[in-house]
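One protein chain is absent from this view; the other protein chains keep their places.
Just so it is clear, A and B label the chains in written order, and each chain counts residues from 1 on its own.
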Amino acid sequence: MSSLAIMPTTKTGSVAEPLLSARNLTKIFHTGGQDFRAVDNVSLDIQAGKVLGIVGESGSGKSTVARMVMRLIEPTSGQITFEGEDLTAKSGEALRRTRRHMQIVFQNPHSALNPRDTIGSAIAEPFLVQTKIRGMELERRVEALLDIISLPKAFKYRYPHELSGGQKQRVCIARAVALEPRLLVLDEPTSALDVSVQAQIIMFLQDLRTRLNLTYLFISHNLAVVRHLCDDVIVMSKGAIVESGSTDAVFKAPRAAYTRQLIESVPRIPRLHE
Amino acid sequence: MTALLNIDNYRLDIPTFDGVLKVLDGIDITLEQGDTLGIVGESGCGKTVLARSILGIGPRNAKRVSGHIVFDSTALDELSEADWRRVRGVKISMIFQDPMTYLNPLLTIGRQLSDVIAAHYRAQGKSAPGRAERHARCERLLEQVQIADTQRVLKSYPHQLSGGMRQRILIAMALAGEPKLLIADEPTTALDVTIQAQILKLLRDLVDRLGLTVVMISHDVGAIAALSRRVAVMYAGTVVEQGMAESILTRPRHPYTRGLLAALPDIEGDAQPLESIPGTIPNLINPPSGCRFHPRCLRATAICRQEKPETRSVGADHVVACHHAYD
Partner (left out) sequence: MSAEFQDTAVHVPTFKERHASTIRQWRLYIHLFRGSFSSMLGLALVLLFLILAAFGPMLAPYPEDTMGAVKLGQRLLPPSLAHPFGTDEMGADILSRVIVGARTSLWIGLVITGLGAGIGVPLGIIAGYKGGFLRAAIMRVTDLFLAVPGLALALAIVAALGPGITNCVIALAIVWWPGYVRLVEAKTLSIKEELHVEAARALGAKTPWILRRHILPNCLTPIVVKASMDMGMAILSAASLGFIGLGAKPPHPEWGSMISVARTYMPDWWWYSAFPGLAIFLTVLGFNLLGDGLRDILDPRSRGR
């Protein structure tokens, strides 16, 4: 039940200010007379330019944490600091403006896109909602984003149901980076995708991070993907943090029994002998 | 010894508004009694259509173009509904991905299990056993799938039970008719990784204890590796590689299998960079000529475009369909 904060140090040994910092986040859902503690006293830090992973099984609360960080769900208690400012205290127009700096990619690309909007409209939406960019300039930006995700310009006129899962997810990523955010929250972005497509998306995300100088909060139940992608990791179970630390440390020498059980449950594949 | 299940050059077409989907293009799969076969592939490879076709519950307007499916010396292609009722659940059973949608939310587990038992009896022309007998059988079935608290579970409704428990119950229902073959279509995909490990272990135990033959369909190579002694890799309606799991996973010969395995991040984390397969899954209305994988294959040459590769043996129980297989 204790909160374990991660404060990785920079090379000089001093503690850098994290891009996002959460303290004692708790979320209690009141459903039909019963209270359900989805998240219990979770604290975390994400340093700029790093990837923090949250792993856990269903019901662990990891998605709820992601949504609280994005303020899509209001925390019952706790505080979130983003870019040095108190995010939990913001509301209205101030909160809207802050949303430009943090975006989210969801798990299910099939329902994350409005079936009635063309891909071009979908990618234009962030600009239409948050900026005054219109007309030719908007077209240019949309095409530039299509380029970044390696989709042909003709896809502007297509509808989501005509795209494959991987293509749809790329469109969602384009929407998320359109406004040049600093933090990208990824909620199981590859869970609904095929293995080879998952690899494409992961490599794309790695490439994008360095190119656009992004910071990631990566939620997943797939330990192998988290091991591959994340610098630091938090393990959650039933709403609380069980263990946290750098990915290497947690995976090589897990301290908590639950973490060990999780890692052991993953089926091993006898590997290629090159 | 004759194979328990023999799928021989099976071709299936599905007519759609946009054209004819050539969804299965000459599938050859052999399965012996007591074997565990994992069919692995990504979306659109046809593995689910194949699994359902074995039981005759494939897409309604699908047309078998050629080939046969033979189970225990019975051809499954031209069975009547009455014949099917003697096969489904009794000789061949199937479990599916999401246990919640396959259980009736309005009936207790005991009732549902009991109904299945009664149905099997009636299908064989015998009258259903009495309530006490059925209750005893239900308990035995639950014990078989390692559920301890049988009384409580029999009185429960599906929504009161966890995902893992529900999948166990589905397995119990599938075993009610004492089938020889169990087809499991993505049985662990919707489950947490710890529960997945339990279910895979349960399936392994059932294979050992009951001599059950299992075909497991999955896109999760890990789950396949955990359960299957033999593996068939499918791509775009064709079987590209088939044989002993150990052999295929440690020394894949087909470029697609290689690509698939290289795309998997390793939990042991040896920091190998991921490789992905270029391109996307082909459109099955106009599939690529010759080898269906050739547009995405780094080793493709002219012959790959012209001729569909034959299936060749490359070792003891290891076959590949490729013009340029790896050594």
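The rule is short, and it goes like this: contacts are C-beta pairs under 8 Å (C-beta built on N, C-alpha and C of every residue); 3 or more make two chains touch, one makes a residue touch a chain.
The structure displayed is predicted, hence computed values, not measured ones.
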item: Residue of A:F82, A:F106, A:Y216 or A:F251 touching the missing chain in the full complex; value: A:F106
item: Touching the absent chain when the full complex is considered, from A:L20, A:I46, A:M70 or A:I234; value: A:M70
item: Selected residue (touches chain absent from view) among A:L25, A:V42, A:L87 or A:C172; value: A:C172
item: Touch list for chain A against the chain that is not drawn; value: 70, 72, 95-97, 99-100, 103-104, 106, 108, 111-118, 125-126, 129-130, 147, 149-154, 157-159, 162, 170, 172, 175, 200, 203-204, 207
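FYI, only the chains that are shown with their structure count from here on.
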item: Contact set on chain A toward chain B in their complex; value: 57-58, 164-167, 194-200, 202-203, 221-225, 227-229, 247-248, 251-252, 261-273
item: Residues of chain B touching chain A in the complex; value: 42-43, 163, 192-197, 200, 219-223, 225-226, 246, 249-252, 258-269, 271, 273-277, 280-281
